[in-house]
Every structure is written in structure tokens, then in C-alpha cells.
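For reference, the structure discussed in these notes is given below.
Up next is subunit A:
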Amino acid sequence: MTDAPLLEVADLTLRFGGMTAIDQVSFSVDPGELFAVIGPNGAGKTSIFNCLSGVYRPQAGSMRFGGEELRGRRPDNIARLGMARMFQNIELFENLTVLENLMLGRHQHLRYGTLSALVYAGRAKRSEIENRRVVEDIIDFLEIEAIRRSLVGMLPYGLKKRVELGRALAMAPRLLLLDEPVAGMNVEETEDMARFILDIRTELGVTMIMVEHDMGLVMDIADRVLVLDFGQHIALGPPGQVQSDPAVIKAYLGEAS
Partner candidate 1 sequence: MSLQVDGAARGGADVPSGGGGGGDGARRRPRSRVRGRPQLYTSYAADQAIWNTPAKRAWTLALVAAVLVLPFLLSRDLTSLLTTVFIFAIGGIGLNLITGYAGQVSLGHAFFMGLGAYTAAVFGGESTDRVVGLGLDMAIWLPLAGIVPAVVGLVVAPLAARVRGLYLAILTLGLVFIGEHVFKEARSITGGAGVGRAPAEPVLFGVDLSGRYHLFGYILSREDVFYFVCFAIFLVMAIAARNLTRSKLGRAFAAVRDRDVAAAVMGVSLRRTKTLAFTISSFYAGIAGALLVLVIGRVTPTSWNLFLSIDFLAVILIGGIATISGSILGAMFVVLMPRLVSELADVVPFISTSPGTGVFSVFQLQTMLFGALIVLFLVLEPRGLYGLWVRARNYWKAWPFSH
Partner candidate 2 sequence: MTSSKARGMVAAFGVVALVAAGCAVDDDDGEPDDPGTVEEDPDDPDDPPEDEPDGLAFDLGVTEEACPAGVNPDNGCIYLGVLSDLSEGPFAALAIPITAGQEAFWQRVNEDGGIGGFDVDISTYTRDTLYDPQEHSARYREIEPNVLALAQTLGTEPTEAILSDMDSDNVIGAPATWWSGWHFEDADQGLILESGYSYCIESQIGLDWVSGNVAPPSSVLAVGYPGDYGGDSAAGVEAWAEANDAEFVGWVETAPDAVVGSQDAAIGQVVGSGADVVMLAVGPAEAAAIVGGSMANGFEGQFLGSVPTWNPALLGSPAADALKAAYLHIAPWEGWEADTPGHEAMRETVGDNLPDNEGFIFGWVWSYPIKAALEAAVANEDLTRAGLRSVVDGLQVDYEGMLPDATFGGDRDESAIRTAVINRPDDDAALGVTPVEAGVTGETADAFEYTAPCA
């Protein structure tokens, strides 16, 4: 069990009508690994995340997470298996405060029933306070103490991204999916985010898959890279090896020209 990959994707295929978004893609991610998926626009990167987290229903293939098949499960069920996610376009609950967003990340760890919630004493109160403590630790970790009570909708972009990372962390995941964590950020914000990602790996030991356009970041911090183009597997390997792969160069140059 310890040596087995945390996630094994085999022959994953997703079609929308006549278009094939993911075409028989296979890869696996080991525990503790920082795995990156790259590729030009429309390569099917986000679609893979959507399949993994249960938002899309792939037509074929298998996705085994910690020994459990993910296909056919609902998103909330997959989340409970220990998968968390950041979204490409921030999907925070904008009418709630930072604190409430992070507490939502703790949803599955709050164990009390409806009746207890109505009375808000005993178990419910205890559970809320215990989990609040966990959330406060994450707030410290991400250095967002000052905006604890701010409505998320009012925050600047960079902070929203950080709150979203915090919300995903609050779920205490075994696997964290990062969909373009630094897209649209300036250099400084990007470096902050990179530092948080590395800290998450070293301090918390969370396995991560990252979809990213910033090639520099990917090459700097990823352990292995999967390259996709038009939903098809092009290359897979450590950053240095992938960078020099002719098929990859062709795919990227083709896009650039």
C-alpha cells in the first residue's frame, strides 16, 4: 500500500457530443509527489480535473484513488475520499467571509446532526470550535489573519486565490488539485504562491497535481510533468526530460507560430 501510487488514471476518455476532450490518457501519481499537467489551450487539462473531482462523467477508462474507483461517484463523495481542488476561475463563495469559506472546507470534518445544529449546544458547538481552531492554523499558515472577517467578494484577486488554496487545505486532503494557481498574478504574488505550494508539500506532505501555464514555475517545482495536446498524451517525465522532447516542442511551437 505504501509503495502503490495514490492515483492511477488509465485510458481516461471524455467526449462532448462529437468532440473528444480527453483521449485515452493514462498516468499515475505517487504519494507526496508534485505532479504537473501542461499543454496548450484546449488540451483537456481542466477536463481531467473535472473528471477526477466528479463534475464530468468520462465515457471510458478508470481513475483509482487510494484503491477506490472514482468513476460514477458524485463530487461530494470524491471530496470525502480526500480530494481537494482549486479552480481555474475562482469559485469561492463570495457572499461569505474568509472564515466561513474556510469552515466550508471543513464541512466533512464537522460531525453533528441537524437537531444538534438547531440547538447549537453540546456536540455542534464543540465541533465548531475544534474545527475553527484548525481553520485558524491555516489562516496563520497562509498569513491572511487580517482579512479573516472580510467578505470574499471584496478581496483582490491574489488574496482570493490564497483563500481558495486555504479552503482546499482546510479539507485536509490527501490529493490537492491546483488549476492554474498563479494565472493572472504578478511576479511577487507568483513567488508567494510557489512558496506556499512548496511548504504544503514539505510541511504537510500533501500530494498535488498542478495544471499551469507558467512554464517557469512548472519546471522549477514539479517532480514530473504530463504534456497533453488536443486531449492526447504527448509526453510524461521529469521536467528536464519533457522540455527537450521533440513532440512537446512541436506542440508548443505549433501553437506559437
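Rule of thumb we're sticking to: a contact is a pair of C-beta atoms (placed from the backbone, for glycine too) under 8 Å apart; a residue touches a chain by one contact, two chains touch by 3 or more; residues count from 1.
Regarding selection, all candidates are chains of the complex that A comes from, given by their letters.
What you are looking at is a predicted structure, and each value in this text was computed from that prediction instead of being measured.
Trainee: Sort out for me which candidate, 1 or 2, comes into contact with subunit A in this complex.
Mentor: Result for subunit A: touching candidate is 1.
Trainee: Sort out for me which residues of subunit A touch candidate 1 in the complex.
Mentor: 53-55, 74-80, 82, 84-85, 87, 91-96, 100, 103-112, 114, 117-120, 124-134, 136-141, 167, 169-172, 203-205
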